[in-house]
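Left out: one protein chain. Kept in place: all the others.
In this document, chain identifiers A, B and C correspond to the written order of the chains, with residue numbering beginning at 1 in each.
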Amino acid sequence: MIAVDLPYWAQSLLRVLGGTVAVLLPAGAIVYLFLFKMMSFMQSRLGPMEAGPYGSMQLFAEVGKWLQKEDIQPENADKKIFKIAPLIVLVSTFLLVAVVPFGPDAYFTDFEAGIFYALAVSSVSVLGILIAGWSSANKYSLLGGLRAAGQLIAYELPMVLAVIGVVIQAGSMNLNQIVVQQNAGSMFGWDGLGNPYLLTQFVGFVVFMIAVQAELTQAPFDMPIAESELVSGYMTEYSGFRFLIFFIAEFATVGVFTLIASVLFLGGWGIPFSWFGWGSLDDVDNWMNIVGPLIMLTKMFALSALVMWVRFSYPRLREDQLQRFAWKVLIPVSVINIMVTAVLKVVF
Amino acid sequence: MTDLVDRQKLSYIAAQAADARLNVELETEGMTLNIGPQHPATHGTLRIIVRLDGEQVVWADPGAGYMHRGYEKLTEVRTFPQVTTLINRIDWLGSFANEVPFILAAEQLMDIEAPPRAQWIRTILFELSRIANVSLFLGDLGVQLGAITPVFMAFRDREYVLNLIEGATGGRFHPNFDRIGGLKDDLPKGWIDETRQVMKKLRNFCDEIENLLFGNKIFQDRTRGIGVIPPAVALQYGMSGANLRASGIDWDLRRDQRIALAYDKVDFKVWTHPDGDSFARCWIRLQETREATKIVDQLLDGIPSGPVMAKVPRIIKVPAGEAWVSTENPLGEMGYYVVSQGELGPFRVKIRTASFNNISIVPWVLRGVYVPDIITILASLYFILGDIDK
Amino acid sequence: MAPLSDAPDAPALASDTLRESIVDTLRSRLGDAIVDVKLVPGVDLWVRVRTDAWRDAGLALRDMGFHYFCFLSAIDWMPSPYGRGEDDPTAPPPERKTEIVQGYTGGETRFQVFARLTDLERHVGITIKADVADVVDAADGDHVIDSWVTNYAGANWHERECHEMFGIRFAGHPDLRNMYLPTDFEGHPLRKDFPLLARHVKPWPGIVDVEPLPDEGDDAAAGEGASDD
Partner (left out) sequence: MGFLKDRYNEYGKGMAVTLNTLVQTVKPKKLGGGAATVQYPHEKEAPPLRARGVIALREDNCTSCMLCARSCPDWCIYIEGHKELAPPRRAGGAPRKVNKLDRFDIDYALCMYCGICVDVCPFDALFWSPEYEYSETRIADLLHDKTKLGEWMETVPEAPELEAGAEKKKK
């Protein structure tokens, strides 16, 4: 427990700063590590090498480039809405990160219905994408926006259903509680690994990650952007810093979603409590507030590496195939998963 | 002009009426989408105007000509040796293969034949340019379908082939190595061993692409049963190359015509596929790349020794006459109808390019497909803009 | 479709039974519509038909097994009034021949259309030609010949190309819009009297010759191997 009592304004400031860091740091790291480097290595090249050692400053160069560019709005665009759309997408990411716990006390807010809130605000970005596509006055943008709306709504459902399994098992919607349940739990009486839901909710994990992939519009579900079909989908008409905001939002959302996935399935900030003899949340030592975020980041990077690896390897599905996959495969599978989980919960 | 204008008006009115009928039936308003001339899927400047109902194509009208360079006119003011450097640029990915039919047509008119060694080396370089061309197709196919990695692998391994072509001819893209009566020069030392190594790499590349793309379920879902072209239609439109063979027609000019190249000395399989869909077209190209590496390997083993140039006068005047020679180029049948009137330059050269015919089927094949399938079908038909527009 | 290699290897024939039989069949189908035949044994076959039999000839060949449509194009037999564009703009233009000399199978008119078809079963191709009447259709100023679209769907684009490049109108073609050129383009680029501007905007660098010695006349023109037509 933190001993210092901070005034409210300081706490708020800390939270805002922390939230910004929690969004931007993973986004930047994902872009550099995976988009610049891992993708390049997977394609037999080195990626950016000139800006900074091994191109590590490339991202700052890119941001500088985008900020310098002219902020173009198409003549027929609905300008106010057009301008605001990228911000809505980014705001959704910030709202999401608010409930993610990084340590026993390192959280921004401690919702009782945390995961419920997270799933709700994650769909705010759909609005941004839809109005971006609509207001651009471009047919490609329109098609991209509509595809995005259809896709994000279709994959919202399997995601929610996959999470329900976790919620049933943990018996709580509070994300910190889910973390504690996993780390303090035991499997068949053996608590050496805790009880990460990755193992017990493996089906849910797979469904969740597929749905995340689709929510993030990463290949093989990137048809809202589909650069070979729709030029750049809903982002076609955006340039300069508004495009930058879309870009940041894309990768920040990757970061936040994989953070949530690591909370739900990999045990979040925790390490199995039995290693240190902790029994419950109150026993956890204070140093976990520092180490916790690092553990969390490691897990996040592992998951986003997976997301990116799939992105770099797969071709794109077609829109109708994507819908069919969501409704005919993912949703039935996750419903069955919920039933099995519920039955087992009652049995054990 | 009245006749024409009237007809245009009539067809316009008919199209409007058809649209109106459709709109009344479905109570939707169609959308005209202009794909190209600047669009990532048209790798070049092809423009396709599609009328959409939802995401379904009602009709499509391709418009070429954004890269028309007038080669048929340009050949008329050039001498025979100068034409070779020009026609290199028609299909810029397999440029050596463009030279061969023209040179063969000129040789046919002059009644000379290149020495055997020159024919072998021509065939090797011909197949190398096929590999360079089709391997880029295999990579680009991934990009069209949303997979970004294959194209980098294609560029990586095509580089080896281009280095070989450059090592032998001096030009990576535009070799201009063929001369009437033979070749400009012999191969440099060590080239044959290097080529063997590269062919191994290319076979490995084919395996990688097969695992990365062709084996992938998503790829198969995207391409199977899409854009089916029945054999009769393919013949009517004069489709050639892999597009024709994918429709189940066993026709390959390398095997099926007598030509002064070394193809009759090697053993190779002509792949066909019964389906005629996008997958078949792509799959045939993959198999052909593999087959081409094997052809090159076989040819390397048996290059005869001797000169690479027949006795040809220093100033080339081609006797009057007409000749048609076509070869199985990477994109399909490419041929030149050369008319000479005994001058230094040709009187008229009709360039028959594969892509022109292959793309002329687009209005037929795109009817009723979805927007994402447009891209799949265009990618699988595989055109090079320079090859359409000449 | 047996591979060619399976067929008995035919040496350069003095007579070419396959191509002769094709000519015979075609003659029986079209009668005296066949104007001229040129047969190079073992190499190729050219047939010229009367203008009014152009469409029938295509149909007959399609029925005879020439299913594969290769191309259709036209040729302007008039010699170019500009040569290769290598004239000295300051000197009077050189004399050029203006007499029209047709190629294989002859012809009477300036424009000819020709098409190439292949029989995939018998491994044989044919080039078929027809004159395009010099009489210009009054309505649109074009030369007219029948369209092949009903014979081969692939002829569509080839005829469009031919129409804009040579100004030959194909009667019965559904949609003779320009393919390459802008709609309001004037002239027909592949006609020989259409100047190639790239060859006119600047003089040929080869015109310049080495300046002779001041005390010498023009007689000692340099250029050891210099050759021009």
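We take it that a residue touches a chain if its C-beta (ideal position, glycine included) is under 8 Å from a C-beta of that chain, and two chains touch if they have at least 3 such contacts.
Note that the structure is a prediction, hence the values are computed from the model and not measured.
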Chains still shown that are in contact with the chain withheld from the display: A, B, C
Sole residue of B:Thr45, B:Asn98, B:Gln144 or B:Thr169 that reaches the chain not shown, by the stated touch rule: B:Thr169
Residue of B:Trp191, B:Phe268 or B:Trp364 touching the missing chain in the full complex: B:Trp191
Missing-partner contacts on chain A, residue numbers: 38, 40-46, 49, 309-310, 312-314
On chain C, residues whose C-beta touches the chain left out of the figure: 202, 204-206, 208-213, 216, 220, 222-228
Touch residues of chain B, complete complex, unshown partner: 78-79, 81-82, 84-86, 88, 117, 149, 153, 156, 159, 163, 166-172, 174, 176, 184-192, 208, 211-213, 215-217, 303-308
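Criterion: only the chains that are shown with their structure count from here on.
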Chain closest to the middle, measuring from C-alpha centroids that were averaged per chain: B
Chains most often in contact, by C-beta pairs: B-C
Distance from the mean Cα position of chain C to that of chain B, given in whole angstrom: 23
Chain centre separation (chain A, chain B; CA means) in Å: 44
Inter-chain centre distance, chain A versus chain C - centres from mean C-alpha coordinates, in Å: 64
Complex contacts: residues of chain C adjacent to chain B: 1, 3-5, 43-44, 46, 67-71, 73, 75-76, 79-80, 84-85, 101, 103-104, 114, 116, 120, 123, 125, 127, 139-141, 152-154, 156-158, 165, 174-181, 189-190, 192, 194, 196, 198-199, 227, 229
Of chain A, residues touching chain B in the complex: 39, 42-45, 139-140, 143, 219-220, 222-223, 226-231, 312-321
Chain B - residues contacting chain C, complex: 1-4, 8, 11, 63-65, 68, 70, 72-74, 76-79, 108, 232-233, 235-239, 249-251, 255-258, 264, 270, 315, 320-324, 326, 333, 335, 337, 339, 341, 343-345, 347-348, 350, 352, 356-357, 360-361, 364, 389
